[in-house]
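The structure is given below, and queries will be raised subsequently.
Removed: one protein chain of the complex. Kept in place: all other protein chains.
Chain lettering (A, B and C) follows the sequence in which the chains are written, and residue indices restart at 1 in each chain.
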Amino acid sequence: MSVQETLIPKLGVVTDVRIDTPDVKTFRVNALDGGKVFDHMPGQCAMLSIPGVGEAMFSITSSPTNTEFMEFSIKKCGCLTNWLHQMEEGQQITIRGPYGNGFPVETEFKGKDMVFVAGGIGLAPLRSVINYVRDNRQNYGTVDIVYGSRSMEDLVDYKEIIDVWCKEEGINVYLTIDREQEGWDGHVGFVPNYVKELGFDTNKTVIICGPPIMIKFTLAGLIELGFDKTQVYTTMELKMKCGVGKCGRCNIGAKYVCKDGPVFRCDQLDEMPNEY
Amino acid sequence: MQEAMIKRAKELLTDGTVNRVLGWQKGGVAYDATPAVFDSAEALEQGFVYDDFTAANLSKYLVKETKNEGKVLVFLKPCDTYSLNQLTKEHRVNRDNVYVIGVGCDGKADVEKLRAQGMDGILGITAEGDNFVVETLYGNKTVAKADVLAERCVVCKSRKLMTYDEILGEDGEVIDSNRFDMVEQLENMTSDQRYAFWQNELSRCIRCNACRNVCPACTCEKCVFDNVNSGVANTAAADSFEEKLFHVIRAFHVAGRCTDCGECSRVCPQGIPLHLLNRKFIKDINELYGEYQAGEDTDSRGPLTNFTYDDCEPSIVHERGVE
Amino acid sequence: MQVEKKEFKPTIVAFCCNWCSYAGADLSGTNRLNYPANVKIIRVPCSCRVNPMFVLRAFQRGADGVIICGCHPGDCHYTTGNYYARRRMTLLFSMLDFLGIERDRTRLEWVSAAEGAKFAATMNDFVETVTKLGENKRLEDLRCKKQ
Partner (left out) sequence: MKQIKLDSIQSLFKALSATRTLYLPVDTPAGADFKKYEDGVLWSGALNPNRSAKDFFFPQTENMVDFKVEGKTIEIIEPTRPDEDFVVFGVRACDARSFELLDKVFLCDPVDTYYQNRREHGVIVTVCCNKPAETCFCTNFGIDPTAPGGDVACWQDDDTLYLQANTKAGEALLNSVADVLAEADDSAADSVKETVKAIMAKLPIQNLDLSAFTEDNLLNLFGSEQWKKLSEACLGCGTCTFVCPTCQCYDIKDFDTGHGIKRFRCWDSCMYSEFTRCAHGNPRLSQVERFRQRFMHKLVYFPANNNGDFSCVGCGRCLAKCPISMNIVKVIKALGGANK
């Protein structure tokens, strides 16, 4: 693979737009002739762009086991994402990737009991792994999903969670929202506290993704429960331009998030300078 | 001078008038002094330097420094005091948090001029009267200070301190300088010649932003050239147009506020005479709207935030200079 | 073989103040006065809204001449806006001249809402002047040129 192929994007077309929450939409992207633009592993990212507006890295939300299309759950928070949110079906976009290391689903995760902890839009990269695990159920142990958001409306992929994940055998879904809300009879409270309350078996493997503050406190809670940092994975995000470790801006210490990351094991983070 | 400055700074530190001193830190070679904050007598003794090469204008650092706790002592040369006044006028510096010691200045030397005179491999420079004795890898050489004076000092506009709490050395006078000569020379060229001149100069620009970042008048919290939403944010000029855009706008944004301290040209790694753009504005303002020197006071209205009912029309451009 | 020389039609950007000059342009239109179609009018709230950057970027995007029209001094809707604009544009035009950009490519003109005829005449004159100068070469951005 050369940069000639990676820095020059391919064309994709938006084939479906789903409104998830007031500020998150999920876009389905196909190659112009149908099918996927490229294959990827769970946790990998792609560079999406609208020429003239900008380019940015997004995690691929759909699982590699989905062979028909790719999905991106995108929160409106900047110039490009605002533009993306105005897209309609049939809009072409440019896309390049896949970038990053992805989760070690075929190695370290194999045979493990998995706990997924997500907050807000942090579910986006995890959804890819969760569905990958569901589709290769025989390779993994139990699956627990703890997912929290500010409010009921802010739960991304609520429909899939309720209709599919909750109904599947061997998967436990724990939902929580930050504040009491009418029509919500589930758990109320912050994710880190909920994780501690639930008190998982300490031989499970945990993946966390969400706001930095949530990651920080969840990790602290897990260690309190007796987890080791080598059992906990997270994914990072920094400003990226090239995606191939050359433009020099997404480094944390000697590691480039776009190339060596975005998935890091929490004990690896300890060896990196605290600059993220 | 350096000794007297250190002595006075130590006194002011001891009696609590100030809690730190903004000055210049000695470097490795004779000419490379770095602006620095000193917070103790020992630090001053070890590193404080003031000589013919401490050229940096310290007033811009006061924007940041005066936001900190306590009063800061700063040594300012006459041209730097103009900058401080201007910053005070624009409420960018809290003058109450600054204790200014004005220091006389006979002009600063420009190491590039030393190099241009064939002084390669400079190891040490000692001032002896009106000369520098330069020790180099290729033998000792002597050069007259006057011959290596920085361009801005050759045409120094004023040796008078505009604002100070005390003076070390002698206060000077405003000089009737010939600083506009080069601007005039350019004005008298044909438009083709001027275009060729600037095309050649500006094409060397590497957009390092040193001119902008060092400028005591450029104190915007966020520069338009850094603002991605402005449409002109860029880290490199992709077309020669962008060089012109950057430099015209940079000069325009400080028009009427530029004190002509000359830092922009001093720091330019490519030796572009940027001060000529600023001086052109100053000269135009002087000629069209009456003599005005930014930084002379802290309360007058600047020429671009002011007007008279009978100002000239822009068509005056057609009546001036050479087409 | 006879090659027909393509007639040069300059692109002119005219920044017109909303209260006077834009109305003046309107008037010249309703009076069926002719001025060249290659004058592109950009309405601004006041002539002093025109940032030097606007002028330069108009040239970048392919303008061959830029004209700024505002209320007559003393008539500004905001009382004093055009006085400031006058100083700014004087200095800007002088600077562009200093850089060797043809001085006839920029102009400032006061046009009131009642001066439809003056607007048309000004534009005709400006277009003629710029046509004589030819294409803007000194303040162009090569990337914006159509191949």
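The rule is short, and it goes like this: a contact is a pair of C-beta atoms (placed from the backbone, for glycine too) under 8 Å apart; a residue touches a chain by one contact, two chains touch by 3 or more.
As the structure is a computational prediction, the values presented were derived from the model and not from experiment.
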Which displayed chains the hidden chain touches across the whole complex: A, B, C
Identified contact with the non-displayed chain, of B:A4, B:A146, B:I167 or B:A238: B:A238
Which of A:G78, A:G186 or A:G226 contacts the chain that the document leaves out: A:G78
Residue, one of B:N131, B:N209 or B:N306, that touches the chain absent here: B:N209
Residues of chain B in contact with the chain not shown: 25, 27-29, 31-37, 56, 61, 112, 120-123, 136-138, 204, 206-210, 212-214, 226, 228, 233-238, 266-267, 269-272
Hidden partner chain, residues of chain A it touches: 1-11, 49, 51-56, 77-78, 81, 88, 90-94, 237-239, 241-242, 244, 246-251, 253-254, 271, 273, 275-276
Residues belonging to chain C that touch the chain removed from view: 61-62, 141, 143-144, 146
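By our rule, only the chains that are shown with their structure count from here on.
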Most remote chain, CA-based centroid, reference being chain B: A
Between chain B and chain A, distance of the C-alpha-averaged centres to the nearest whole Å: 51
Interfacial residue positions of chain B with respect to chain C in the complex: 183, 186-187, 191-199, 224, 231-232, 238-242, 244-245, 248-249, 251-252, 255, 277, 280-281, 284-285, 288-289, 303-309, 311-318, 320-321, 323
Touch list for chain C against partner chain B, complex: 52-53, 56-57, 59-60, 73-74, 80, 83-84, 86-103, 106-108, 138-143
